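Note sheet for the following structure.
Heads up, one of the protein chains got dropped from this complex, but the rest are sitting where they should.
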Amino acid sequence: MKLGLVVDLDTCVGCHACATACKQWNTSGTIGPLSDERPHGKDPSGSWLNRIHSYEVGDSPHSKTVNIPMSCMHCETADCVTVCPTGASYKREEDGIVLIDQDKCMGCNLCSWACPYGARELDSDSGTMKKCTLCVDRIYDEQLPEAERQPACVLTCPTSSRVFGDFDDPDSEVSRLTRERAGQQLMPELGYNPVNTYLPPRNPKQQESIAVTPMQGVKQLVNRIINR
Amino acid sequence: MHPAFSVLIFTVTSGAGYGLLAWLGAGQLLGFTETLSINQQIILGVIAMVLVSIGLVSSTMHLANPKNAWRSFSRFRTSWLSREAVFAILLYPVAGLYAAAIFWQWSGINILAGLSMILALVTLFTTSMIYASLKTIRQWHTPMVPALFMAYALISGGLLFLAVSALFVVLNPQLLAVVMGLVIITLALKLVYFFWQGKPQGATIQTATGFSQASVRLLDAGHSAPTFLNREFGYQIAADQLFRLRIVMTLVTFIVPLGLVYWVSGGAVRIELLGLAWVIMMAGLLLERWLFFAEARHVVRLYQGEQRT
Partner (left out) sequence: MAGQGLYDGPQPTEEHHKERLKTYFDPLPFYYPPLEQQRTDAKEYPFFAVNQRPMFMYHSWDSQNAWLRQIMSQNYLYMHRSKGEALGIKDFGWAWVESHNGRIRAQVKLMEGVNPETVWTWNAIAKQQGTWGLSDDANESQQGFLMNHLINELLPGEAEADGHRMTNSDPITGQAAWYDLRVKITPVGADETDLAEQNLTWPRFDKVKPLPNFTPASKVSSYSSHPNINISRGWRDIFSRGAK
């Protein structure tokens, strides 16, 4: 099994619901609690496992705002696993999820140096590194109804921009979306082979603008409806 | 990259210690420690191990959760940090045996000297590979980094060997020439490194975000105050300040010590100046290490709006 996420950059509106749902779940999730420094003070800073960066692609007037939520990509050849000296960081063989054993991490930060995507952050309160667990404690939880055995971020997304599934299964939703929408990896040239796939924004055809007299307009409209 | 003081002290101090131990071992094998008495050789070895120990203790200070530090030996199979931990600890009993061999003039002293020298060099290599193995920092991901690392250790260790042994006995002019030659070669290597790193290459914000056919600018980082990633990787140094610091570093690490050593070699001044040359070189190496971190631009900065690293 190669579990991961597909994130649709076309429909993500940058609402941060996935980031806050993740922070809420991991209040008591397997990698929680996620601490906050100066929560009511100047420059508050805390542990978040998912963050949304917003970019402007292109120059005005052809620019587009793209919101990119980034969490651990659960890379196939994850250097964060290779460099970890204590063995706290590891990739599970059964489903490919990369986890950090909180009892073993010594907080040397080397894994965050190795991660190109900024997935790993040091939790200053626990002194250990924390990152997305792909909600491993949700997806296998038999006490949850089947439909809810998905990561918190996927369930909460109001635009359904996040999909969870098995990339090894060619019929899964994530595999289908990657094929049909030309899903991409971020920074593939580094060779980490991230599993999380991002669907690029669709390019709608430019609408024709025709100056018409009212009568012609109706005729063209009727023709267009008939042809469709 | 945020230059952590404890890591600077660690690499520079332990580097000099390993270098000194390597020279001591080489001296035993090549014969230039014959002029030193047993006690003098032991003193040199002790100085080396004290420097190494200061460095190793310093390195544990930047851990956020040191109670798990003992686990760092377990991933020797893949992690350079783990390998460095194993070899660094292994060096202590070997160096201890070597010291005993010196003290009691064992017949196997050459083997132990060679082993100490090799282990010191291997530990240096594994330490440098912690940085050089990272694909995310292109300023570090080059074979020049372990080469320079080991060169710094050999020149700082070598200069210390010269300074201390010159106090005990007469200055060895051939050894002096070798160390001076090494300093010049290291300087040349460093200049090649500066030239090589100056060329922009590698990942850009376009490849990082997947939009390679348009301009990409950060609109909103997703947090209005700095996070762990900003603190760890967001260090910014102005280009002109960087250039000035590089010049200062080159002068203090290489030129001034070379000048002092050359002056001493002429016989006109006191050999204690060799000690001063070493202290100046160590200060220069600390600056070099600081620059090593300050110049490093991790690719995660691309997601924070940087156009290229």
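A and B are the chain letters, set down in written order, and residue numbers restart from 1 in every chain.
Following the convention adopted for this analysis, a contact is a pair of C-beta atoms (placed from the backbone, for glycine too) under 8 Å apart; a residue touches a chain by one contact, two chains touch by 3 or more.
Bear in mind that the values here come from a model prediction, so they are computed numbers and not experimental data.
Touch with the chain omitted from the figure is made, among B:Ala4, B:Ala147 or B:Ala225, by B:Ala225.
The chain omitted from view is touched by exactly one of A:Lys104, A:Lys131, A:Arg162 or A:Arg181, namely A:Lys104. The omitted chain makes contact with chain B at the following residues, 74-75, 77-78, 217, 219, 222-225.
Across the interface with the omitted chain, chain A contributes residues 13-17, 19-20, 23, 27-46, 48, 56, 58-60, 63-65, 77, 81-82, 87-88, 90-91, 99, 101-104, 124-126, 136-137.
Note that only the chains that are shown with their structure count from here on.
Centre-to-centre, using mean CA coordinates, chain A is 39 Å away from chain B. Taken together, the chain A residues at the contact with chain B in this complex read 14, 16, 19, 42-45, 47-48, 51-59, 65-66, 68, 70, 79, 81-88, 103-110, 112-118, 121-122, 124, 126-128, 184-192, 198, 200. If you check the complex, the residues on chain B that touch chain A are 62-69, 71-75, 78-82, 85, 130, 133-137, 202-203, 205, 207-211, 214-223, 225-229, 232, 298-300, 302-304.
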